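Everything on this sheet refers to the single structure shown next.
Removed from the display is one protein chain of the complex; every other protein chain stays in position.
Chains here go by letter, A, B, C, D and E, matching the order in which they are written, and residues are numbered from 1 within each.
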Amino acid sequence: MSVHMDQLSWVDYERRIGEGAVVFLPCGATEQHGPHLPLGTDALLASAISAEVAARVGGLVAPALSYGYKSQPKCGGGQHFCGTTSLDGATLSALVRDAVREFHRHGVRRLVLVLGHYENQWFVAEGIQLALRDLGPNAGLEVMRLEHWDFCREQTLTDVFPDGFPGFALEHAAVIETSLMLHFHPQLVALEKIPDDAPADFPPYDMYPTRTEWVPPSGVLSSAKGSSAAKGQRLAEDIVDGIAAAVCKEFAL
Amino acid sequence: MSVHMDQLSWVDYERRIGEGAVVFLPCGATEQHGPHLPLGTDALLASAISAEVAARVGGLVAPALSYGYKSQPKCGGGQHFCGTTSLDGATLSALVRDAVREFHRHGVRRLVLVLGHYENQWFVAEGIQLALRDLGPNAGLEVMRLEHWDFCREQTLTDVFPDGFPGFALEHAAVIETSLMLHFHPQLVALEKIPDDAPADFPPYDMYPTRTEWVPPSGVLSSAKGSSAAKGQRLAEDIVDGIAAAVCKEFAL
Amino acid sequence: MSVHMDQLSWVDYERRIGEGAVVFLPCGATEQHGPHLPLGTDALLASAISAEVAARVGGLVAPALSYGYKSQPKCGGGQHFCGTTSLDGATLSALVRDAVREFHRHGVRRLVLVLGHYENQWFVAEGIQLALRDLGPNAGLEVMRLEHWDFCREQTLTDVFPDGFPGFALEHAAVIETSLMLHFHPQLVALEKIPDDAPADFPPYDMYPTRTEWVPPSGVLSSAKGSSAAKGQRLAEDIVDGIAAAVCKEFAL
Amino acid sequence: MSVHMDQLSWVDYERRIGEGAVVFLPCGATEQHGPHLPLGTDALLASAISAEVAARVGGLVAPALSYGYKSQPKCGGGQHFCGTTSLDGATLSALVRDAVREFHRHGVRRLVLVLGHYENQWFVAEGIQLALRDLGPNAGLEVMRLEHWDFCREQTLTDVFPDGFPGFALEHAAVIETSLMLHFHPQLVALEKIPDDAPADFPPYDMYPTRTEWVPPSGVLSSAKGSSAAKGQRLAEDIVDGIAAAVCKEFAL
Amino acid sequence: MSVHMDQLSWVDYERRIGEGAVVFLPCGATEQHGPHLPLGTDALLASAISAEVAARVGGLVAPALSYGYKSQPKCGGGQHFCGTTSLDGATLSALVRDAVREFHRHGVRRLVLVLGHYENQWFVAEGIQLALRDLGPNAGLEVMRLEHWDFCREQTLTDVFPDGFPGFALEHAAVIETSLMLHFHPQLVALEKIPDDAPADFPPYDMYPTRTEWVPPSGVLSSAKGSSAAKGQRLAEDIVDGIAAAVCKEFAL
Partner (left out) sequence: MSVHMDQLSWVDYERRIGEGAVVFLPCGATEQHGPHLPLGTDALLASAISAEVAARVGGLVAPALSYGYKSQPKCGGGQHFCGTTSLDGATLSALVRDAVREFHRHGVRRLVLVLGHYENQWFVAEGIQLALRDLGPNAGLEVMRLEHWDFCREQTLTDVFPDGFPGFALEHAAVIETSLMLHFHPQLVALEKIPDDAPADFPPYDMYPTRTEWVPPSGVLSSAKGSSAAKGQRLAEDIVDGIAAAVCKEFAL
């Protein structure tokens, strides 16, 4: 039986929830990821990872939020790119608030929001907090919120980046996301189009309107050269293992 | 090349938009569709239809809105079903408003919102109207909004319903949706689980809180018996032909 | 004693509510209704019908909501007409939400929202649902929502439209509304100004911005020729009888 | 021809607006006014006064806003009275914002908001300001906002209150409103029910939740004894004359 | 130990709240106050007064709200002045709503909102009411709301204004505020810059957009001539005594 909620009938879903299934809600974006990765990268990765974890822990994956918060220059290139399709913060928070309330109504008691888009985190957190406030102190619902890349092990990062890990900040459309896509969705990666730009170098402040000249025209913040499916597999293992372990620990599965 | 926006790089997407591609935004729901159809039926159908039309007219399909407005007893069974996962009206309108504004920023000038969930229509319409007000009178963006089943031809309905067409109102999880799913996603249909309930019989008014006893416990408003992939194919042809023709006419393609 | 809440002192109103009076809230609009009917038609009819039903069942009529949701081309002509004065969806939902909450505070336990404007229905429904969510599961308030024309009997429609009923969709400022106005407010009808346009013929989709050329310049979607006070009286009887019966049944009066 | 917008066809309304008619929007409330005055007093008076001024200056009266901002103990008795039916501040501001924007779309260039409910003033002012911000600096729309009782002349107040004018603060359901109602709607006044309470005596601060014991149980803040239709006529003359003069001066009629 | 909440550690604050300390929240503005008073006058005075009262009654002063509702011509000069920095009504209400909810979470049971800006009052009142609605009927929180100048004694006003008190309406940047600033913050007053304009003379209605010619170009609505630190001290004594007495009475300290 599918782990994908949208492929189940309500009767099957109800039964699974009654049995205590953890629900995973992937929170992605529609955002430029350079010339070599597709616009849907964030939702595709969050969904693929959610599905693997769900299979591991007997959970279900709700339909992904395919649109996310506004892309910022330093972590996603910024809102001046064509194709990047973003929501106002209040819209994203409302979406999460409504969804959390509905899962609660279904009887879900363990919910995991799997973020694949860095910019989502605060507005998703706000949505969760608002829903829990609405539901009151005895709701009996526990929510985990995570960004999947935070589960990469130190050693893996050392191995994946033999010249040193540049930090998650610049890892937009770079080695981690490209390798994960080569692992999960190889047919959607155009390796030959990886640009050869130097990594972006941002000052310790932001300017509005966006100083577009700060951002590489390709939208890639540090090079994706050196990405591979093998690296993707290893990163995916870290991430899936890590999230599964966290879910089992926190939800006492 | 894919018609799916989320599978394209921003560079490819930008080129296609620059060439005048029409963008289709499927607006679905996560909603009970009886014991024989999956919760994602509305988004799955709206997406499949959008993809076929897009392929026909050289357009692109944006990621579907997978959550829709609250299910109402008379057209979707109501909010008391487990699995039905709905948004407040203001959330859905905001989602559409943000998306329309973003497509406009991309340079999209022809946008089609393909609704697969009846309850969405007014809040989607409001979102479009709010976005166009934001964009001002010279935005140069034209938006078409439609429910796909309205493109079924009279003769087709006569043939599909030899005992008489009960009307779209009761066609929730019934012959049209089931047949379309058998055509597009047969592996997600459990024909053997189609309930044998009599059609629902609603009075000409609504009651809040929902009178749940008005709604068949299965969530199916009229029987899906008699559904077939062949009927689905014929309905799909009507719908795809009809939308494609409408798009070509209104956008002078 | 008056059925009109705004003509009662709070002391009398409180007594009536304490006795279990049903409250009727007419939800109208300020919207073009062709050259022969006044802008206030929707609120005037909803109020007149509410008053007759209230008199029948010992209820009270709250002041009408005189402004409604945005007029749509296919059911009200659209927002390009001078005089049509509409609210954003969120405003109308908030208005209803606030009002329902207040009636609940008064001790009202049976509330009927009588809609005279087709475009109101979803935003009014949302307002009711939001208020009931605010009030919690033990509010003890039941709300009926209806459009008055849905209570016209089949036979009456057959008789009123000897050449066939064109459907409620095109019945804006046409025979039903004109006849009802001739019955309730004859001095506000200018029969000699009824235009002689052919009925509007809309495609199965909407376009934004409004294709104003789809809409007859008069604002009348199908001809009002053949309207009469006698037809209005018969329609009014159907409607008042039907609503009164529904109220008695659902509220166990 | 009627001064009431809701009694005019859109064609007649459009012609009148094209000729430069001033539009008056009465902003009332549904609020307790003691045992002797009806709940609709504020809207009824604002509408009646608007109609007289409109007749004088060739203007039109839009349908009244029948619900207003929350009643406060010191000026309207407070929200604990049955029958008082109030809006959140944001709802009232949104209502006014939407209405002002619509009148602007009609071509109205001179708009007067006539307030009959003290508590409305700031939320109505906010609604006007928000609408004008939306419309931009070249909207060409001028809006006057007023409370009708501020046009009572000094000498009139001296004569109407031989024992001294207690101030507008306590004039809720008292001599001014009662006399005006006796002038405009005598059949809705129950003189024999005027309570004989001493005037309310409020401290220079507010307490929330409402200290209901501060408010006379009748809801009348100072006695309505001494009210008469003659006084009402004289007050009405002041008010109508004053508003008409203000409108002519400010709008250069 | 400081009366200022922002100077206490959370441990000390918690202890004080546990002991029943009243919390004072000054609600000011950033608004023109003529050429002789600083932009922060309203927050500075509300804070200074709050601190004196808090010291008197063993209370604490929360950080002031430094931005307030939009300045209106008749009481603050209007929004056309440079330096006046105002919030939308909904923003101010939300700010107060959030703050009241948080103080309640801390265990605060006695809260006083001390307004130093006339235009704040309705939006602050709305924020309090919304918070109390959120908190439900058993919150156990009582909130006092006041404008400090309302505690000036009759006799004091007679003495301070030997030529007659012009009323609080015109007392913007005039004798009361200037004298209070001379008492509390003499170094921030530029007595030599007090303009010599005649008092403003406003009609009994408002016009939008602002008729800026109604407002003295200095922003001072009536002359501040005659202000003195001695008058300020006497006014401050009235105000501090009066608020302290009110607090003790209403909160049974």
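Rule of thumb we're sticking to: a residue touches a chain if its C-beta (ideal position, glycine included) is under 8 Å from a C-beta of that chain, and two chains touch if they have at least 3 such contacts.
Owing to the predicted nature of the structure, the values given are computational and were not obtained by experimental measurement.
Participant: One chain isn't shown here. Among A:20, A:166, A:199 or A:242, which residue touches it?
Facilitator: The one listed residue touching the chain not shown is A:242.
Participant: Considering the complete complex, identify which of A:142, A:197 or A:237 is in touch with the unshown chain.
Facilitator: With A:142, A:197 or A:237 as choices, the missing chain is touched by A:142.
Participant: For chain E, which residues lie in contact with the unshown chain of the complex?
Facilitator: Residues in contact with the chain left out: 4-11, 13-14, 17, 30, 32-40, 43-44, 62-67, 79, 81-88, 90-91, 94-95, 97-99, 102-103, 105-107, 188, 190, 193, 219.
Participant: By the contact criterion defined above, which parts of chain A meet the unshown chain? Give residue numbers in ascending order.
Facilitator: 69-70, 72, 79, 88-90, 93, 119, 121-123, 125-126, 128-130, 132, 142-146, 150-151, 203-209, 242-243, 246, 250
Heads up, the rule we're going with is that only the chains that are shown with their structure count from here on.
Participant: Please tell me whether C-D or D-E has the greater number of C-beta pairs in contact.
Facilitator: C-D
Participant: Can you work out the whole-Å distance between the CA centroids of chain A and chain D?
Facilitator: Computed from C-alpha means, the inter-chain centre distance equals 55 Å.
Participant: Tell me, which residues of chain B touch at least two other chains?
Facilitator: Each of 79, 88, 90 in chain B touches at least two other chains.
Participant: Mapping chain-to-chain touches, which pattern fits: line, ring, star, complete or other?
Facilitator: Looks like a simple chain-to-chain line, open at both ends.
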